[in-house]
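Handing you this structure, nothing more for now.
Below, a portion of the complex is reproduced, with chain positions unchanged.
Chain IDs A and B follow the sequence of writing; residue 1 opens each chain.
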Amino acid sequence: MKEVPAVQLLTPEGLRVEHDEYACSLNAEEIFGLYRDMAIVRRICHEATSLQRQGQLALWAPVQGQEAAQIGAGRAMAPKDFSFPSYREHGIAWCRGIPPTDWLRLFRGVSMGGWDPVQYRHSVPTIVIGNQVLNAVGYAMGIQRDGAEEAVMTFFGDGATSQGDVAEGFGFGAVFNAPIVFFMQNNQWAISEPTSRQTLIPLYHRAEGYGFPGIRVDGNDVLAVYEVTKRALDNARAGAGPTLIEAFTYRMGAHTTSDDPTRYRVDAEVELWKHRDPVERVKSYLIREHQMSPKKFEEVAAEADQMAAELRVNVLSMPDPEPLSIFDHAYAEPHPLVEEGRRDLADFVGGAS
Amino acid sequence: MTSMTMAKALNEGLRRSLDRFPKALMIGEDIGKLGGVFRITDGLQKDFGEDRIIDSPLAESGLVGVGVGLAMRGFRPICEIQFDGFVYPAFDQIVSQVAKQHARTSGAYKMAMVIRIPFGGHIGAIEHHSESPESYFAHTAGLRVVSPSNPHDAYWMIQEAVACDDPVIFCEPKCRYWDKGDVDETNSGLSIWSAAVLREGSDVTLVTYGPSVKTALHVAEVAATEGRSLEVIDLRSVAPVDFATVVASVEKTGRLVVVSEAPSTASVAASVVATVTERAFYSLRAPALQVTGYHVPYPPSRIESHVMPNTDRILDAVDRVMEFES
């Protein structure tokens, strides 16, 4: 598929460029903050991958390559906003303040969630592709009914755009003018399938069929993603309805640690995207245009290493759930089959019967 | 006591629920101005406004999926599926989100939702308008499934379903919508989770729910004229089943016949037979029998009364359980 121009404020080489509609509202320190976010998320993700290789996690879905898309979007959110991720939104979890250890619980197989979605205003991962888009629209309809000035953002991939639920979400979002931002990370691949298997034309066009704005942003440019998302969220909160953002980016690693991307994509493509690395891009910019000292970057690296080390300790010491805990939240109210099950299982695993 | 149709009783029950819970709201196709194709929501939009009685775009996955988000926001969504056969587009949202969200979030989010489904046959409808999908939901951990059989139960059970913090699949026997009955608006009687012994008897326990309850009561009358005493139990809650009540009855009668319109394989009826047989094994004087829809798609309406569980087919099963061990 032909690449179409996307909103860009920073070239792959790290040069600031101007855009007719979007200015950069951040100062150097703030941009450095975004760099730090991205560097830490990348480092944590790297640690998680190696924990998986060492048998400490059952699975991991690496985010490498998509850090700008996620940190740009995540930092554009207001604390009062709410977000609905899929399974790869580690960068968003970071921005929502969720401790990295919690991101890994699902992948270790000790939890179906991992954190308190109410506290962090960030839903637990949705695995069934597309489901969360409708749930997010519903949440946004709730905001409207509460008369609150909040917005919802939901995350999904290029592959997800083929699912009926995503289309229905666009429809409901539009008809109810819901305060929602549909944030699509087009990372070029849905497991082994290139975006051309989901669409003939750039995906942000989908919005045109529903009458709300669709926009493509350079998903490897954290400044552009930040500004585009911020405006979309502001619009949503102000009652202007949904926006579809296509963050054009790349999944640099495997789909998950179970995947073998060499079966379906060529090295040259991965190489091409390395030159567009989102973390390096903003670093180059900060060094070149703001003369930031190497020390600051080293400090971030050290901080990230430290966090990774902590994460490792936490994961290694993470206990398995009590078998009987499977009965704790299946229902909110008492249920006879749950009680029978609890009694039955207690005979095998011990515990109150 | 007021005499009213089940349709009216549901309407009144919904009205009371909307009054009681400011965060209860309804979403469904044509439930606003039209009042739903069965008029169950008649007048509700006028009284509670368009923000609470929401005419949904024509998408069942959509209307249940947004219901999930609304529930996460603290609302109590009451979703209306227009006909049984149209719940399947929402199946994924129901099984993957509605049923599991509470467990997945360790209780952070209650799915205090009701999904109303007019179900079952006998209204002379075309295809997809006479399905009995309750077994799919009964099989799904995380859901509850109930079905009222008369106006009084409809009035109270819909209110209990809305008040419940778990998701409730509320199966309305559409062929009984227009039947009248007394509603006691001051006293609910049994809890929604209890089965009701509607008629006492000593020879055979006849268990059913929803649309077949009226048929079962009629069968009991006919059987009585033949000198057979049938105990008729209305399950009311289809999942979980109130097995204590059913088992106690079978311990008394020694015989069980379970009736339902859905095909038997992997059904609620089969499950009732399996569990009751396990628990009342030594009380059973004959194998428990099922009278269900056949294992074929729902028939064309002109012959539905001939082939679905009817008086003849149920009486025959009663005869058969009586013949055993003779």
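FYI, contacts are C-beta pairs under 8 Å (C-beta built on N, C-alpha and C of every residue); 3 or more make two chains touch, one makes a residue touch a chain.
Model, not experiment: these values are computed from the prediction.
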Overall stoichiometry - one representative per chain kind is placed in view: A x2, B x2
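The rule is short, and it goes like this: only the chains that are shown with their structure count from here on.
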Interchain centroid distance [CA atoms averaged], chain A/chain B, Å: 41
For the chain B and chain A complex, residues of the former touching the latter: 25, 51-52, 57, 59, 61-62, 64-75, 77, 89, 92-93, 96-97, 100, 102-112, 141-142, 144, 164-166, 240, 243
List of chain A residues in touch with chain B within their complex: 84, 111-113, 116-118, 123-124, 126, 128, 131, 133-146, 164-165, 168-169, 171-172, 175, 328-333, 335-337
